[in-house]
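Heads up, one of the protein chains got dropped from this complex, but the rest are sitting where they should.
The block that comes next holds chain A.
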Amino acid sequence: MFGTHYRIERKSVILAVAIMIVASIGGLIEIAPLFTIDDTVETDPDMRVYTPLELAGRNIYIREGCYACHSQMIRTLQDEVERYGPYSLAVESKYDHPMLWGSKRTGPDLARIGGKYSDQWHTAHLTNPRDVVPQSIMPRYGWLGRAQLHTAHLGDDLRAMRAVGVPYTDAMIANAAADAVAQASPDDDTAGLVERYGEETQVRTFDGDRRTVSEMDALVAYLQILGKLSKAAEQPAKAVAAAATAPAAAEGGQARP
């Protein structure tokens, strides 16, 4: 073995090729099957897609680095399920390009934050977190309410999402900019938006300001949809592949006296 190496280390190209081969094996075995094994992601025929406003909000969430402090992945541990709700399923982030599972909880998990607080609370909290939670260490995001949302090119965003596998229709792409405005303007004609994205689409003046569609509108719309695109987690019978991770949930209860 060492004799062979003694010869290999005299040839730079052989050494380089050997490094590439040895280093590729792990990734190939762990990642490639995730695309081919059907059980990896549960099926949910009723899964909704992000509306243009929610997608714009998601991009603001990414831009501001919210994922650095907030996870969106409830693990199969009892305390997490009791604190945040049913554990996250793979299907729930299947339209998340990129995923935002996060790696750190400086703040709480947000996978199921949608609908837990009012729009007003979110707006006040984002403007100055310490107005509503005195001990909070979250940054202020007051400027989001002052920044008008750029909607003109949202069709490009939807088209790129479709290119990577999210089922946006031509009508959704063509109407993206108008739909983004409509979702934050309940007084306007929202029939087209609801027709395209479903009855459960949340149409509200998210930041309370009816005059303009701000970045605050988009971010609050996104936060309010978190955990609501799929109902798979609430219907465990439907979630076939979830059975694979279920034993871990019992194991996680060890801290309970």
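Quick notes on this structure:
What we mean here is this: a residue touches a chain if its C-beta (ideal position, glycine included) is under 8 Å from a C-beta of that chain, and two chains touch if they have at least 3 such contacts; residues count from 1.
Everything that follows uses one rule, which is that contacts and distances are computed from a predicted model.
You can't see one chain of this complex, but its UniProt record names it "cytochrome-c oxidase", from the set "1,2-phenylacetyl-CoA epoxidase subunit B", "Glutamate ABC transporter permease", "cytochrome-c oxidase" or "Manganese/zinc/iron transport system ATP-binding protein". Of A:Arg48, A:His97 or A:Lys228, it is A:His97 that touches the chain left out of the display. By the touch criterion stated above, the residues of chain A touching the omitted chain are 2, 5-6, 9-10, 12-13, 15-16, 19-20, 22-27, 29-31, 34-35, 37, 39-41, 59, 62-69, 71, 73, 75-77, 79-80, 82-83, 87-108, 129-130, 133, 135-143, 150, 152-153, 156-157, 159-161, 163-166, 241, 244-245, 248, 251-252, 254-257.
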